[in-house]
Every structure is written in C-alpha cells, then in structure tokens.
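Just one protein chain is left out here, and the rest sit where they should.
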Amino acid sequence: MSDASGFGPDLVEVFGPSQQDGGPELVQLLTPEGERVHHPDFDHDFTADQLRGFHRDMVLTRRIDTEATALQRHGELGIWAQLLGQEAAQIGAGRALRPQDYVFPTYREHGVAWCRGVDPLQLLGLFRGVDQGSWDPAENNFGLYTIVIGAQVLHATGYAMGMQRDGVVGTGDPDRDAAVIAHFGDGASSQGDVNEGFIFAASYNAPVVFFCQNNQWAISEPIERQSRIPLYQRALGFGFPGVRVDGNDVLATYAVTKAALQRARDGQGPTFVEAYTYRMGAHTTTDDPTRYRLSDDLEHWKLKDPIARLEVYLRRNGLVDDAYFADLKAEADELGHHLREGCKALPDPSPLSVFDHVYTEITDELAGQRDTYAAYLESFETEGAHR
Amino acid sequence: MSDASGFGPDLVEVFGPSQQDGGPELVQLLTPEGERVHHPDFDHDFTADQLRGFHRDMVLTRRIDTEATALQRHGELGIWAQLLGQEAAQIGAGRALRPQDYVFPTYREHGVAWCRGVDPLQLLGLFRGVDQGSWDPAENNFGLYTIVIGAQVLHATGYAMGMQRDGVVGTGDPDRDAAVIAHFGDGASSQGDVNEGFIFAASYNAPVVFFCQNNQWAISEPIERQSRIPLYQRALGFGFPGVRVDGNDVLATYAVTKAALQRARDGQGPTFVEAYTYRMGAHTTTDDPTRYRLSDDLEHWKLKDPIARLEVYLRRNGLVDDAYFADLKAEADELGHHLREGCKALPDPSPLSVFDHVYTEITDELAGQRDTYAAYLESFETEGAHR
Amino acid sequence: MSTTKVTLAKALNMGLRKAMEDDPKVLIMGEDVGKLGGVFRITDGLQKDFGEDRVIDSPLAESGIVGTAVGMALRGYRPVVEIQFDGFVYPAYDQIVCQVAKMRFRSQGKSRLPMVIRIPYGGGIGAVEHHSESPEAQFAHTPGLKVVTCSNPVDGYWMIQQAIAHDDPVIFLEPKRQYHADKADLDESATPDPLFASRLVRQGSDATVLAYGPTVKTALKAAEAASGEGTSLEVIDLRTLSPLDMAPVYDSVRRTGRCVVVHEAHVNLGLGAEIAARVTEECFYSLEAPVLRVGGFDTPYPPSRIEEEWLPDLDRLLDAVDRSLQF
Partner (left out) sequence: MSTTKVTLAKALNMGLRKAMEDDPKVLIMGEDVGKLGGVFRITDGLQKDFGEDRVIDSPLAESGIVGTAVGMALRGYRPVVEIQFDGFVYPAYDQIVCQVAKMRFRSQGKSRLPMVIRIPYGGGIGAVEHHSESPEAQFAHTPGLKVVTCSNPVDGYWMIQQAIAHDDPVIFLEPKRQYHADKADLDESATPDPLFASRLVRQGSDATVLAYGPTVKTALKAAEAASGEGTSLEVIDLRTLSPLDMAPVYDSVRRTGRCVVVHEAHVNLGLGAEIAARVTEECFYSLEAPVLRVGGFDTPYPPSRIEEEWLPDLDRLLDAVDRSLQF
C-alpha cells in the first residue's frame, strides 16, 4: 500500500497476464528439453519403473485419444473431447492417487480414467451416444463424466466432507486416509459452483484437491477472459494454497498433486493445483480453433510436448531400449484394436431402456407410459410399418 | 514456499481468523475513543461542515431505524431489517458518491438511501407489504432493494459495463466520470453470483466498487463460516485490490470508498471494500440473536459505536454546541413524525393492481384474468358477501 | 396408543429427529439450521443433540448446499437439505434439475442419490418478495425428482421420515403458513399411509376438489360451507405431486362428473394444468364440465397486503365450484 491511490500497485501489472512460459511460479522438474531440474519444495525421486510407467501411460492415453478422434471422423462417435497435449497433467494427477481416493472428472479426463483402471472403451459410450457413462463410479472411485461445467466441483467437495465424517482423514494410516480430486478447466473457474466449492472446502477444511487444467482455452475464450492474474492465485483469496505446476511435465504434476493429496489426507484441507498446459487439439472434434487462435501459439506449445520431453530423458539416461518401444507399440496397437472393434460393437440401447433407472422402482405413471409405448412399438412389428 | 509440504505456511494461521478488532490491516481515521488518527494511504481532511454532516446523517439514519423498528412492533410493518451499528459504513459509503454514480443496495441500505435523497418513508413500503420498492431507481441512481442474496452484485457489474460503453469512465471530467457501488453482506460473499461478479468486473475492468458490510453475521452464521481469512483478501485472488476499513468509522469509510470510487471512475477497475462492522440489532425484527450469539460480543461492539465516537470528537474539538444538538433532535423528531404518520397512511394497493406492470402492455391472456377477477370482486360489492 | 398434540412445525422436527436416530447416515444441511434451528425452528435442538457433523450449518450459497449434498449422498449419506424459503431454491436449480434428478438415470442405476430437499413454500405469512413462492410445477416437470407435500402435522411427521428413507431424491414441500396454524393428534405408533399416495379427505358427490399442501385446509372449509348450501364436495389431498396418484382422482371424478383443482402456484402451467389434461383424457365421458382451476394469478407474487386477495381462498374456490356446477 504505497502508491497514490492507497490500494497498492496495480495488481494486474504486478502479476502480469498469464505468460506463455508459465512465469516464475511454475513448478517444473523436467524441462521441455528433457532436462531434469530440481525444485526446493516439490522435489521427488523417481524410480526407473515409475518413469517408464508415466511414459507408457501417456503414450497409451494419447493412443486412446487418437483412436477416438479417428472413430469420430468415421462416424462411429458423435463427438470426442480430445486431450492432446494434456497427457502429463492427467497422468501426473492420476498416478498420484491412492485407491481409496476419489476422482470427480470433467468430460476430458481420459488419462485419469486410464490411471483408475476404467476400460477406455467405456469412455466411448457417452460420445457414441449409447449411454451417459457405463462404468460404475464406486468400482474404481472414478465418478461419471460431467458435462455441465463446474457442477462436479461441488460434488467433490461434498464427497470430501463425507470422508471427514467417515473418519478417513488425518488418522495417519496411509491405507485409510483418503482425499478427493476435483478436475475442472480454466473456463470452469468462472462458474459460481466452482467458487462455491472453494468456499465450502475452505469453510469445512475438506480433503479435496482442486485440480485445474489450465489449457489456456475455454472453447474460443482465452484464459485472460476468466482471470487477469495467474489462476492458481485464486485460491489465496479463499484462504488455501494454490500452486502452478507445469502441466506438460508429468514428474512435476505428479509430485505437486501427490503433496496436495497428502495434505488433504492429513487433514490440512484443500489445495488448488493449476496444471499449466495447452489444448493442442480442438475443443472437441466439432470445433474449429483456426477461427480464434494463432497457429504460432500451437507451434510454440508443440515444443513443450509432454511425451517428447520424457522420452528424451528416458533415452538420454538409458532407461529405455528398443524392446521397450516395440512392446509399447504393440500394446498401443492392441489398445487401438480393442477400441476400434469394441466401439463398433457397442450395442445401441433399447428404446424402452429410457424408462429404467429414472427411479429406483418405476412409478405406475411411468410404467403406463412404457407399456403404451411398448405396445405401440409392437404394433409396428406385427403390422409392419405403421403407414 | 518453505515448509515441508511445499505449499507454504498454513494460510489460516498466517491470516488468522477474523479478529474482533479488525486486525492490523484495518484502515481507521477515528478511533472508538473518538481520537483522530492518521493513515499513510487514506488520510483525508474534513471540514467541520462535513463532520457535522456525517454526524447528522448517522443520527437521522439511526432514527429511521428506531422508528421503523417501533412501527414493526406496533404491527405497522411486517418486518424490518435493522441497521443499528452500521450507520458509519453506510453514511461513509453513501456520502462518497457523486450524483452520477449508481447504487445497487441490499435490503438494509437505509443509510445509503438517505444519502441518495430517497424519502425514508418510501423504504417502509416493502416492509409494510404495500409495494416492493416505490422509488424510481433512475431518479436518484439508487436501485431497488434486493432480497435474493447477491443477485444485485451482477447487476451492478453489468451496469458498470454499460457505463464503460457510454464513455463515462476515465475521461477525466469529474462531472462525467461515473462508477457503481454494489452493496452486499459477509454472507453474500459465499454466493456464486457475487464471485461471478468479481470475475466479470475483473475481466472487463468494470468501474464498480464492491462494498461489503461485514457485520460478522449472516443471520446466525458467523463470518468464519463464509471465510477463514479476512474477507477483503478475497479480492486478491480475482486480481483486484481489497481493503478492510473500520466500518464503524465514518471518516475512514468515507475516505476509502471515495478513493475506490475514484479509481473506478478513472478507469482503473474494481475494488473490494470490506467495511468491518457489527450488526448490533437482530437480523430482522423476527430474528432472535440470543439463540446464537453471546451478549459479550455485543457489549464489546457497543464500545465502538459509530455515532458516539464522532460525537466525542465533535464535542472535544468544539465543533458542535447545544444548539446543534437541539436542532438535530428537532429534525429527528420531525422525521420520526413523518415516518409514523406517513407509514400508517401508506395506502394498500388495489387487488387488481397485480395485473399492472407484469408486462409493458397487459397481454390478452392476463387481461382476461383481470376482468374475470374484477367481475368476481364486483359480484361481492353488488350482492354483498358471496356466502 | 398415546397421542400428542403437535403443530406441523413440531411434527416435522420430531420426524427429522426420528430419522436421525434411526439412521446415522442422515445429515441435515442448510443455512441457519444449527444453533438457530432454522428460521422456522424446524431443526430446533437437532444440532445440540446430533452434533455439528450431522447438522451442518452452511455458507450462504444454495447451489453449494445442494451440490455438496450430492457429493455426500454419493459417499453414502442421506442428506436432508433445508432451503430457507421457496424463492431461494433457484440458485440451486441447476444442481437439482441437471445433477440430482439425473444421477441415477445416467449411471444406469449404479449411483443412487437418496436426498431430501425441504422447501417451506407458499404464501400467506405477510412476508416480503421471494418468500411466498410455489415452485412445485417446475420440479414436477423434471423427471427423476419426486415431489411431495404435506398438509397437516400427522402427515408431516410421517412423510418426512418416509422421504428420508426413500432411495430417490425427494423435493419435500412444507406449507409454511401451516407450520404453527393448527395442532393435531399424533400417534407415533400408528402405521402411516404410503408416501406416494393421494388421500380422500372428505367424501362428497357433486364435485371433486383436488388440493394439496396449503390449500387442503381451504378446500375442506369450502366443502363445509358448500354443504351448508346443499352442495356435496369430495376433497382429495394429493400429497404426492410427482408421481401423481391419479387412480383415486379418476374414481372420484367418474362419480361426481366435476372437478376443480386449487393451488397457490400460478394457474398457467401449474399442477392444475396437468391434472386437467389427465382427468379429461381418462374421464372424458364422465365429465359434465371441464376441469376448472383456481390458483395464484399469472403475475408475480404481490406485496403482502394483498396476498390474501391474490391467493385462492374459500370464496374463489366456491365460485369455481359454482361455475363447474352450472356448466
């Protein structure tokens, strides 16, 4: 508080708009060039297996994305939300979880789903239009995809409050203590629900990590439309820590998310993690980003590819060999095959299935509607076409 | 960022919960003991007339409140939202406005309404149940009271965006440049709408002052339920300045609000002003605060009475004399009379008036309903009671 | 069989307490539900006895309350949310219609969402704007939600417990004007009627009056008045608004040939519209007059000094009955 107006220097100037390189606050453990760097707070030792694991996860996740995109092009999916470029953010976050943790995803969390053990084929159902998510959230502690921007952030907070009541927070037992991770995008940070999530989580000190993939865009709206300061700083105003991590660096994302989750499990409350990344593809397969963004930008971010940098590191340090890559390719091809064949084989639901699961038990009212409709459908089958 | 977890020291500890004395950040120009103190950023020179003006405003505002409370007790009002204890916050803010500025109030802004020249009798209509606000918002640039918590904060932001489009921001012409003030409470700060207001205002750099009267309570919920850090810091996370001012100090509130408004008028964007105060009365006349708060608290805050401290200052400095107080008392009594007599004389609306102003022109549909109802009412008049 | 005399407010409080005793997963959430016991005191004393973890005072944000309740329900709890007044449910509307209503359907039955949203609703208490709304039609129009309303203390006691025990989300509408209006004999050892059933509350033969929540009392008074003039009205308390329990209604209308629906909500697209459509379809050849509707006018809720004129009352209801009889 020292300039003329009394309100301190212009905050926008101080913080600056979001910088392409993430700014000095960016936590990084692996540079875009594949160089391992250290960080005073979030350093971490990784085993070779872990590093190869991250790489494999990212490669396979990207394959899921490529296959799904192709399936959409071939008319097998209605739409697909691509994650190209966000593999490190998702694998880093996904691998930081323990089985007892719970995930609330958006519609783009294919990499996290992968980490949770959800069959990627199941992800396609929603986009093909045969279901609205067919996995059992309770099985892998991975919630259904959420389309309405931000809604799941409140669910995550409430779920975390439930954990508190179950006594699985801060007991010190690593197999017991649990946390929730709430995924959302930079655009979502503007929704009332997301900010209310921050408020409730802070108020109850709920064990939840707010994991925001700032991929710089909300469809055509740039991050600057949502926040004029780095997004992670939003958390400060709500009274819990925020940190910006290089979301294209799987090591850093892993380390930061792991620490944030541990904080939550230990009963120290919520943390905001901004994974600074870039949506290299279109918003979805129906979007045309050339209408609103420069190809230069994309070129710049290609140099930061999350997979390439880890590959450089692994090769340079002799942690992978040709056999590794051959195996991985075979595995990816098999996954691709599984998705292609599996997708085409996904059965359409029966028209009458809409009456199931509206309620625990169908109401008389709805049963009447169903029966009338069934009889109507039957009349076609018996009489042939109605007209 | 230096402790073990990497997320920095526990923010809750650093910021501490809201302290009864407002903490070191509190901007103050007049102590509870009536001592004039100075502030490096927000100092201000006041003329004797100004000081007496503030005093007079506060005394008369309190009188409005007392009269209205009494009217409610006598059954003349259905309910009344008391402002006891918040006079300085409201008069300070209200007097900092220029005519071209625009106010979006809550339901408790009786002091601000007073400053805007709204006849206090008009405030009673809503609480008596004869209307929902009868003043013309355009006449004094004072919007209608808003009951739905937080809704008006977005209206204020949009109105400010309109001012930007009208070219009345940052021209340097003091008679032209304008700003909006959005009033809300500590409880309201948890609503999605309020946080979205922050986001829009920051995004468009809108000329709006977010003026929050933190009176420590949202009905029975203490401020700690809404924020675990001082509320003014919420603004930092959205990228604009926040400041906590002693809301029981009319001088400081005036100075800070004036500076914030000027910032807005100059095109420097939004500011959050937290007026740190206390709701000395009940939430409304139907509330019973003894169920949820300690009388000790109230006693503590009584020592900080906004009117008493200014009175001490005025007397000590010989700025008032007996004639001043006699005049003021007479004026207050007249005001009381005006309110008591005026209130009882406020006419009930006609039952048929509900059909007016639903739309610009009544629709045929609604005219049908009105005519049927009118005929029905008439049938009573002509035939006497229906049964 | 020992009975106690209780108001609706007291009965709801007792019902909530019973539900919390019976099932440790039952939680209460909302603004001011703790020490204050809610602005209507419906949760009075519960936080004291069940603790702050089960009776949860919330920040001032309805979407936040319902949204976090969704999360708690997914974790296995049975949250009972209090919305302070009808007019303040709308910030939570998105969570209710897009999330609460659809969770079971979209998960193909894998996720259940047992959760009750209590809403004091309706007018007649002399309140300011937004405190007297009747939002039932909007929820009833939303598949996946169930919507019920009680009209008397005994129903209040049982229905709130049944709603909490039910595995689908229930919008539970409480006629706030009735909270302290009348006392009724409550026998806690009785066997209650099912939750999703309407109830014949007065037999009659000339016309059927359908009411629910705050208008049941009006309907019964009207029937009393009409009987003095030789008109015999049958009155049904609908109790469940989604699903509707129409069989008893059809039975009645087939007998009486006439039907009037009365509710406080706006007539246009209110429950009366749906009921009129269904009754006409099912009882077409029995109807001697169209189903008539009496309700709040199609205007915003008025200032309270004229709310009694705006709200459907005994006279307006009888006027509609007369019109039906003269058809």
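Labels A, B and C are assigned to the chains in the order they are written; within every chain, residues are numbered from 1.
In this text, contacts are C-beta pairs under 8 Å (C-beta built on N, C-alpha and C of every residue); 3 or more make two chains touch, one makes a residue touch a chain.
Bear in mind that the values here come from a model prediction, so they are computed numbers and not experimental data.
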Listed by label, the shown chains touching the absent chain are A, B, C
Of the candidates B:124, B:163 or B:280, the residue in contact with the absent chain is B:163
Only one of A:78, A:170, A:267 or A:342 touches the unshown chain, namely A:78
Touch with the missing chain holds, among C:106, C:166, C:239 or C:263, for C:106
Touching the hidden chain, out of A:114, A:127, A:198 or A:211, is A:127
Given A:348, A:361 or A:378, the correct residue touching the omitted chain is A:348
Note that subunit A touches the chain not displayed via residues 78-79, 107, 125-132, 147-149, 187-188, 190-193, 218-221, 225-226, 286-287, 291-292, 348-351, 353-355, 358, 365-366, 369, 373, 376, 380, 386-387
Residue list for subunit C contacting the dropped chain reads 63, 87, 90-91, 93-94, 97-98, 101-102, 105-106, 129-130, 137-138, 140-144, 242, 265-266, 268-274, 276-277, 280-281, 284, 289-293, 297-300, 327
Residues of subunit B touching the missing chain are 104, 131-134, 136-138, 143-144, 148, 151, 153-166, 192-193, 196-197, 199-200, 203, 356-360, 363-366
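Basically, only the chains that are shown with their structure count from here on.
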Dist(centroid_CA(subunit A), centroid_CA(subunit C)) in Å evaluates to 40
Here the gap between subunit B and subunit C, centre to centre from mean Cα coordinates and rounded to Å, is 36
Subunit B touches at least 2 other chains through residues 190-193, 225-226
Multi-partner residues in subunit C (2 or more other chains touched) are 58-59, 61, 63-64, 91
